[in-house]
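Let me begin by presenting the structure, written as structure tokens, before commenting on it.
Removed from the display is one protein chain of the complex; every other protein chain stays in position.
All chains are identified by letter, namely A and B, in their written order; residue positions are counted from 1 within each chain.
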Amino acid sequence: MRHLLSISELERADIERIVEQAARFAEVSDREIKKVPALRGRMVLNLFYEASTRTRSSFELAAKRLSADVVNFASGGSSVEKGESLKDTVLTLGAHKPDAIVIRTPWVGAAALVAGWTGAAIVNAGDGKHEHPTQALLDVYTLRQKLGALDGASIWIVGDVAHSRVARSNILAFSRMGANVTVAGPPTLIPREIGALGCEVRFSLDEIAQADVVYALRMQHERMSEAWVPSLREYAAAFQINRRRVSARQLVMHPGPVNRGVELSGEVVDSPRTLITAQVQAGVVVRMAVLYELLSGARTFSPVPEPQLA
Amino acid sequence: MRHLLSISELERADIERIVEQAARFAEVSDREIKKVPALRGRMVLNLFYEASTRTRSSFELAAKRLSADVVNFASGGSSVEKGESLKDTVLTLGAHKPDAIVIRTPWVGAAALVAGWTGAAIVNAGDGKHEHPTQALLDVYTLRQKLGALDGASIWIVGDVAHSRVARSNILAFSRMGANVTVAGPPTLIPREIGALGCEVRFSLDEIAQADVVYALRMQHERMSEAWVPSLREYAAAFQINRRRVSARQLVMHPGPVNRGVELSGEVVDSPRTLITAQVQAGVVVRMAVLYELLSGARTFSPVPEPQLA
Partner (left out) sequence: MRHLLSISELERADIERIVEQAARFAEVSDREIKKVPALRGRMVLNLFYEASTRTRSSFELAAKRLSADVVNFASGGSSVEKGESLKDTVLTLGAHKPDAIVIRTPWVGAAALVAGWTGAAIVNAGDGKHEHPTQALLDVYTLRQKLGALDGASIWIVGDVAHSRVARSNILAFSRMGANVTVAGPPTLIPREIGALGCEVRFSLDEIAQADVVYALRMQHERMSEAWVPSLREYAAAFQINRRRVSARQLVMHPGPVNRGVELSGEVVDSPRTLITAQVQAGVVVRMAVLYELLSGARTFSPVPEPQLA
């Protein structure tokens, strides 16, 4: 692996290797000294053209726990504001010879383009509505910790599938790991061709009892003004995940940040069967595994470095 | 101590222990290598919902001088902008298992709430009009360096006491250290119940000659538009600290940033009897002491670590 651009490029074996490496890194997060010197002296650039707490901080922590140096760029306060093109910005930053660039943009395919412009390993942290592969990997990791394996599990992804890069990456990743994936939401928010990714489609939650895992997507407020759904209230009436719809047997996931009372009821958010916090924790160790896979180079991949101090 | 939420929770012995530890750290700031490895591998999150140069940078430097890793979050550019609740933001960030969260918000009591939501040590860096305990500790430290002890000293706190978390924390801290505290300002800016904290109240500076220390508060420009005082000019005419009002014998303090020509005359700002720079220097070493107290854990507290390189 030179880059991590999309789940569609990964084999099941790749996904398994990454989540198994993540499991080895998980113990580092529980130590008093939460660092290993695995990537000491390496440079990771975070290049974010969209606001983000979770993803940027998760990559930053992952890099720091591997003892890499991190430089953050946000589009605010940079030459992006001066109208510089993405290409020229990347060529400039690439001239600093970063070992990896973690990039989030609103443009489909931008991460793949960037991969052709520098010698750095590129990690796609979200490219418009296209993919968000580390989210899918951390979700696979989280479910494997709970279920052992995903083979044969029924996973329902509920909500605004049309505008969701998380949905796209997760349909691919869950399917590749052997799960049966169903997407459900109002017809305006389910793209016609989505079945081609290997999932079933439902326009109601009538049969959600068959799901082992319910994965709720964030309902963007912008969608309302764009008239994709009549109102948040009507959306919630039909598709909110709450205690009337899911039982204590079913696991609930969400990529965050949650709109309490919209896609999830507050009661479900706070339930112990809801894996949101486990997903966030998984984010750091999975991103450590991804950076380690991409940057550890000639060194053999499998063994965890000895816990020397950084 | 698990957290530092307010001065009201501290005994005199706690304050003394922290400022004495700060004095031991002061020598580190004068070394060529301004670091000790005391908190190597620990993670400090700065979570700031209000703009700040002084306080955020002071905590960041304090953490770095102890060799801790620091991750900064500001409400701009984060999921806070997407309407996520404080609780969900903290639960997300808490999932990364930071060792400490330094938090500033405009909401009274927010730091104490946050302390119940994560396993991290919480340091209140300002919660609305309530408290700003590290400011009070650094002010005690600064005065002890000058005066030896605060017992019996007369300290006047002048200005907008009503909207000031600095005033609240400092009245408590100075009183606990044995000083006699007086607050002075226009009646609209002195809360009726303030005497309950253990201070005297004056509505003019007529008797300010009796003060050993004059502590001027920042006059927020917003207060004018809110009609708490008729104009900055009238405020300054009655309450500005200038050479007509204070003598060269009296020490002057201010938490910064100063409005020159409003609460302090330019001449007083630049006077050697004014301790503003000493207060800023004290900020780093006192915050080192606070982080060390909260995070050094089982290790005995008193000895300064050997000056090994980080």
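Just so we're on the same page, a residue touches a chain if its C-beta (ideal position, glycine included) is under 8 Å from a C-beta of that chain, and two chains touch if they have at least 3 such contacts.
Remember, predicted model here, so these are calculated numbers, not experimental data.
*Asks:* With the missing chain put back, one of B:8, B:52 or B:154 would touch it. Which one?
*Replies:* Among B:8, B:52 or B:154, only B:52 touches the chain that is not shown.
*Asks:* Which one touches the absent chain: A:25, A:73 or A:235?
*Replies:* A:73
*Asks:* Mind listing the chain B residues that contact the chain we can't see here?
*Replies:* So the residues of chain B touching the missing chain come out as 29-35, 51-54, 57-58, 60-61, 64, 74, 76, 221, 256-260, 269, 276-278, 280-281, 283-284, 309-310.
*Asks:* Contact with the hidden chain only, please: which chain A residues?
*Replies:* Residue positions of chain A that touch the missing chain: 40-43, 69, 71, 73, 76-85, 88-89, 91-97, 297.
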